[in-house]
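Note that one protein chain is taken out, while the other chains of the complex remain in position.
Order of writing sets the labels: A, B and C. Residues in every chain begin at 1.
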Amino acid sequence: MDVLFDILGSANFWAAAIRIATPLIFGVLGALICERAGVLNLGIEGIFVAGAMAGWLAVYLGAGLWGGVLVAALAGALFGLLHAFLTVILGLSQHVSGIGITLLATSVSYFTYRTALPDVTSPPRIAAFQPLNIPGLSDLPFFGPALFQQTPLTFLALVFVVLVALVLYRTPLGLAIRAVGDNPASVEAQGLSVVGLRVGAVVVGSALMALGGAFLTMSAFDAFFFGMVNGRGWICIALVVFASWQPGKALLGALLFGAFDAFQIRLQAQIGQVVPGQVFLMLPYLLSIVALILVARRADYPRALLQPWTKGQRH
Amino acid sequence: MSLRLEPRDHASVSLKLTVSLAAGVIALLLVAVPVIAAGGTPLEAYWLMLQGAFGSMFALSETLNRATPLILTGLAAAVAFRAKLWNIGAEGQLYIGALAAVCVGSGLMQLPPVLMIPTVMVAGFLAGGLMMVIPTIIKQRFGADEVVITLLLNFVVILFIQMLVEGVLKDPLSMGWPQSVPLIAEAKLPKLLPRLRMHWGLITGLVAALILWLMVRKTVLGFEIRAVGENKAAARFAGIPVDATMLKVALISGGLAGLAGVGEVAGVKDYLSSDLSPGFGYSGIVVAMLAGLSPVGTVIAAVFVAAVFVGADSMSRATGISSYIADLVVALSLLCVLVGSFFLRFSVKFERRQVGA
Amino acid sequence: MTDAPVLLSLQNITKRFGPLIANNAISLDLHRGEILALLGENGAGKTTLMNILFGHYVQDEGDVRVLADHGALATLPPGSPGAALKAGLGMVHQHFTLAENLSGLDNIRLGTEPLLSFGREATARAKVKKITAESGLDVDLDRRVADLTVGEKQRIEILKALYRDAKVLILDEPTAVLTPQEAEGLFVVLRRLAENGLGVIFISHKLGEVLAVSHRILVLRAGTKAGELVTAKADRRAIADLMVGKAVAEVVRIPALPGETLMEFDGVSLNGAGRQALSGVNLKLRSGEIVGLAGVSGNGQSGIAALISGLAVPSSGTLRLYGEAITKASPRDLVEAGVARMPEDRQHDGVVGTMSVADNIAIEEVRSPAFSKMGLLDRKAMRERATSAISGYDVRCPGPDAEARLLSGGNVQKLILARVLEREPRVILANQPTRGLDVGAQAEVHRRILAARDRGAAVLVISEDLDELFALADRFVVVHAGELADAGSSESLDRGTIGLMMAGQARTPVGIAS
Partner (left out) sequence: QELTKVAAVWTVPVEQQWASRLHNALIAAKDRGEIDYVYSENISNTDYERVMREYAEQGVKLIVGEAFGVEQPARAVASEYPEISFLMGSSLPPVEPNFATFDNFIHEPSYLTGIVAGLKTESNKIGMVGGYAIPEVNRLMNAFKAGALSVNPDVTFSVSFINSWYDPPKAKEAAFAMVDAGADILYAERFGVSDAAKERGILAIGNVIDTAADYPGTILASALWHGEPMIDKAIADVKAGSFTASDYGIYAFMEYGGSSAVYDEALAGADAVAAAKAKEAEILAKTFVVEIDDSEPTSTP
């Protein structure tokens, strides 16, 4: 019990939870935007890799850090555009296209990395984002180190949560995105472009996912490694459902996941392995399933998710 | 000039062939980009890919060996997707099937091969099936989305397997490496040809495809699965037991993925470890969709995907191009074939339209 | 009327779907303040024409011209709903185009404000309130559309058009899903709007409505313009003949000879989902008799239908079939016991669109020896049954292997009739049997139901169309707020009485009250 309170009472634990959650926040927001518009984007895992690689490589080749962030977002947007072309414009299977994008984005990133840097034997480093020191806030006792000593990308992620929520619930654009994910005919009948809205949502959503990847190589770490995304994209797909497609709950879900991970790492470090480590690693997934079961009945599924739309066709 | 799309009712065989061929050619043209970027010559690369996939008995056997689990996971996805049961969990079901095979086939009981092999297969089938039945029940009871649950269960299962092969199932003779005790000789699937890795799992896959084909076309169950998949409300209204049908689909789907796992341990590896499958479960989804969910098409698509991978991988070795190109070629081929499927559903017409002044 | 300026002009519109010519060189003019009714059989091309007008479809030939601000007709760019909306066209689609996850107000606002702004919800609300006050289209603007009744959804659809200051309002079968009262309310609104200068195009299969509300009638037949009439000089027969191309025979009902009770509701209650809820319902369905169930939609009709269909079980009370309690019967049990069920929503519950006509005809009985042996399908028997059903019930389709989704609504209904009546059922549930069907198809369905009754079946007809109930029912029951009241024999009833009972203002028919 003491250990529990020790861990939960330490500012570093909360800082770690937020840090671990950051890439998930980007990813879950991106997936949420796509799905709200009616497009499932299983390309997320690959888009994470592409963002991680492209952003890092840009900085390694001399771009500034924010330039790298931009390049990562562009890379994500590009794969998003491909996914949108296949699923929105051609109306092809969102499952297959998504898995294809993951395969493509991952292999293109790995291939590019290896072909661009054939002879590295120790991964080259960049000067990554450093935690900000916000005068006043960062120095607060407990709350300073817990909340306000993060890198700029973490704050960017939080800004995006607010921004996405604002756009979704407070602007006509958000109204249109929510409508197109529920019934594209409603949007078309009101003179808006179903294709335009969906393509836009997938492109922007994918750019956000790529920022999740960029965080890994430009903030959480300072080098690119093969396999370093390690399933984080898939977790976001689950978190979106957990969050019932709402940005606020998405943030909560990502933070919970981060907190759990930070907690199990600390528990292992402090009291060793009382049970096999895998049990802890499994728990977030099992808890997500339990949470899903609890929220499922109330979840407000975008009804047009997975449904292609072709103008002039009966649906 | 305007461009317009007209849905097709039917795609003729010759159209299908033309489209597949065109997709293949375009994929190859695209592959030239990374090949040239890595300093290779495309024509040589194409030839080496073909050689690598089909150029020798060994190459062919390797292609078919890789296709074996893909056929089974592809069928698993195809049968579930037909019923609109989105099973993304074939990867986990594969591992659970393999786990069951190891549990019953590593010395727990002694039976002659004629009995042992079927026992191992049935165990793997049931275990994999159960792994899909559970999320299906959860979906029916609580309305929780099966895409996410099956996806999440993949991670749970792999961690569970890691735990077992580092714990109770760990082979005391493995020098500390996390792997299970091996299967006994009687439980192993015989090889089809000496010195080649192809094994009886391939036959299992082909037979499964045949049975599914019959089921879809000729049986009441197949009829009911179609009805439930296409319109649940109408099926329920017409008196088809929707939930029971879904559970049958779940059992078959998970079971087939479980059989893929059995094939990998009993036919290829002999023991279980947490790296048994390089994503066969996920590739199965791709295979099934490429095949348009048709059982026979699944076999063809599985061989195609396997050949592309094995051929490209082998090409990378012969040319010194980074071996990551293999996945890149698979991805490009997949997307090209996917785009091709668009032309099977729609005909594109260019025409002049009269619009008065 | 024709002196008023032309608001909208269609010029030689032609539209082909593959080999089919859905619209063949159709021209029409719509004037200010005019209500134009567009009539035609199912599949005649009405919806297609309106979809072209509104930019959902792109015509192959011809022009759409709309009165522009400068006072002359301007050609609309084809295929752009946005342009149509801008030009002042408003459309109420045959199938709702609402986002169910949004509120009514949000559906109305959708697409009317700059996308990247903070929106003007308050202004929008005020404007909608003003329109509702003027038109009488009252509806809760803040409820999620998913929670609204079909009538309310219909009103939201109309408000969507009016909100954009439409000059022309197109309504594609707006009354197909409305109760008579709701429809009457809509007509009042339409007349008022027309008086204010709006041009209205109104599609309906209900000739009574058309005669009551329109100024002019345009009839389409198989994609071509079959004729144009001034309403004041038209009558039912003439219109029907113009639509079908031949005379439509009247359906006559001979008095019933009720026999034994086949199905009985004995104090049946049903909890749960509001619109399904029933309390203490008593109802007897007797051999050789048609019972008509009247009621404003959402008062429990769907509960009664669900019970007879086997989709729900009573939470208390007893349901009896042939004298035996069947409190836990599944749909399959009921089918096997000889209960024929026609679903309310035929596209949703009646057919599996991507399966063939033959499959859909056999679907209730695939497990019976007629269509399968030892789990293997007997495809030949299925096709034979389908072939005979197609000719026997005049199901217009390319053949038994055609996918059911390609059939029009009327033909889907005939397919379902063939499926359930071919087994000579003893109890029949006909739920909205002719909703959206043209006059010819309606007559056909009515004839079939009456024939089944004459054969000795017990029939329950649920309909929101009182004309239909009076044409079919021997006896009336009325449902209000989950309670069922017996209204007695149809000969002794009039519309006013039924209307009062539907509104819950009388428990028993006036005059029979104790």
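Criterion: a contact is a pair of C-beta atoms (placed from the backbone, for glycine too) under 8 Å apart; a residue touches a chain by one contact, two chains touch by 3 or more.
All values reported here derive from a predicted model rather than from experimental measurement.
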> Of the chains you can see, which ones touch the chain that is left out?
Replying inline: A, B
> Where the complex has a chain not shown, which of B:179, B:245 or B:333 is the residue touching it?
Replying inline: B:179
> Of the residues A:89, A:158, A:265 or A:306, which one touches the chain left out of the display?
Replying inline: A:265
> Please identify, in ascending order, the residues of chain A that touch the omitted chain?
Replying inline: 10, 12-13, 16, 19-20, 119-123, 125, 216, 220-223, 225-228, 230, 261-262, 265-266, 268-273, 277-278, 281
>> Considering the whole complex, not just the chains shown, which residues of chain B touch the missing one?
In response: 52, 58, 62, 66, 159, 162, 166, 174-179, 195, 197, 264, 268-270, 273, 275-278, 310, 313-314, 316-318, 320, 322-324
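To be clear about the criterion, only the chains that are shown with their structure count from here on.
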> Mapping chain-to-chain touches, which pattern fits: line, ring, star, complete or other?
Replying inline: complete
> Looking at B-C and A-B, which one has the bigger number of contacting C-beta pairs?
Replying inline: A-B
>> As a quick test, compute the distance in whole Å between the mean CA positions of chain B and chain C.
In response: 45
>> For chain A versus chain B, what separation do you get between their C-alpha means, in angstrom?
In response: 27
> When you check chain B against every other chain, which residues touch at least two of them?
Replying inline: none
> For chain B, which residues are in contact with chain A within the complex?
Replying inline: 5, 7, 34, 37-38, 86, 88, 138, 142-145, 147-149, 151-153, 155-156, 159-160, 162-163, 166-167, 282, 285-286, 289-290, 322, 324-328, 330-332, 334-335, 338-339, 341-342
>> Please output the residues of chain A touching chain C within their complex, sorted ascending.
In response: 170-173, 175-176, 178-183, 185-193, 300, 302-303, 311-312
> Taking the complex as given, what residues does chain B use to touch chain C?
Replying inline: 2, 4, 6, 218-224, 226-227, 230-231, 233-241, 353-357
